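Take this structure first; my questions come after.
In this view, the complex is presented without one of its protein chains, the others remaining in place.
Up next, chain A:
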Amino acid sequence: MEEVVLLGFWTSPYVMRVKIALLEKGVEFEYKEEKDIFEDENKSELLLKSNPIHKKVPTLIHNGRPICESLIILEYIDEVWKQQKQLFSHDPYHRAKARFLIDLFDNKVGDCGRRMWASKGEDQEAAKREFVEFLKLLENELGDKPYFAGDYFGLLDIALIPITCRFYTYETLGKFSVENECPRFMAWVRRCNQRESVSKTLPDPFKVFDFVLEIKKRFSIE
């Protein structure tokens, strides 16, 4: 009897990655939403026990054993449920490129994403430029292919699609349009959203925007 539990929070793109992967694989899982991920004292006992070092979501618990860090969880899911379609390319070079881009994304977009909604003036402008530059890098990587790995929806697509639910927030607070800057990237976004695993997982961008405004108030970010 398999027991799969995912600890998450509805706004986390890293959690969304894991949800999409599990749905694509057809793995049954129980999702447990954290009340609040911003203060340790509000985190669930299960999360603190399962991920004592980082205390973060997503944390996957498979038959009682916790796995942490979204990319590590994605690779784990692909390796354990391998009779279902493979999410990661078989080719070591494509796998290396995907890992490199996901690592770059996690470092870059984590930082410039936050600066786009939390800062103003020159810092915000710089964040926008870095963000757009990064999307153009992804556009180059995508080329003419329907998905990053080619003709199938794979691990890199899964890792990158969740952040797009924040685009409305970035565009509104940063006053720019991703469609104008990176139309090919947006075409890929629309293609991914046609998949049930994605449309069922990504939250309403307007709700995300409202949440960001709440966070700004809560932490007095002007």
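Everything that follows uses one rule, which is that a residue touches a chain if its C-beta (ideal position, glycine included) is under 8 Å from a C-beta of that chain, and two chains touch if they have at least 3 such contacts; residues count from 1.
Note that contacts and distances are computed from a predicted model.
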| item | value |
| --- | --- |
| Per UniProt, the name of the complex member that is left out, chosen from "Glutathione S-transferase", "Histidine-containing phosphotransfer protein", "Metal tolerance protein C2" or "Large ribosomal subunit protein mL37" | "Glutathione S-transferase" |
| Of A:R99, A:K136 or A:K216, the one touching the omitted chain in the full complex | A:R99 |
| Chain not shown: contacting residue from A:I37, A:C68, A:V132 or A:V189 | A:C68 |
| Given A:W10, A:Y31, A:Y76 or A:Y147, the one touching the chain that is not displayed | A:Y76 |
| On chain A, residues whose C-beta touches the chain left out of the figure | 53, 62, 65, 67-69, 72-73, 75-76, 79-80, 92-93, 95-97, 99-100, 103-104, 137 |
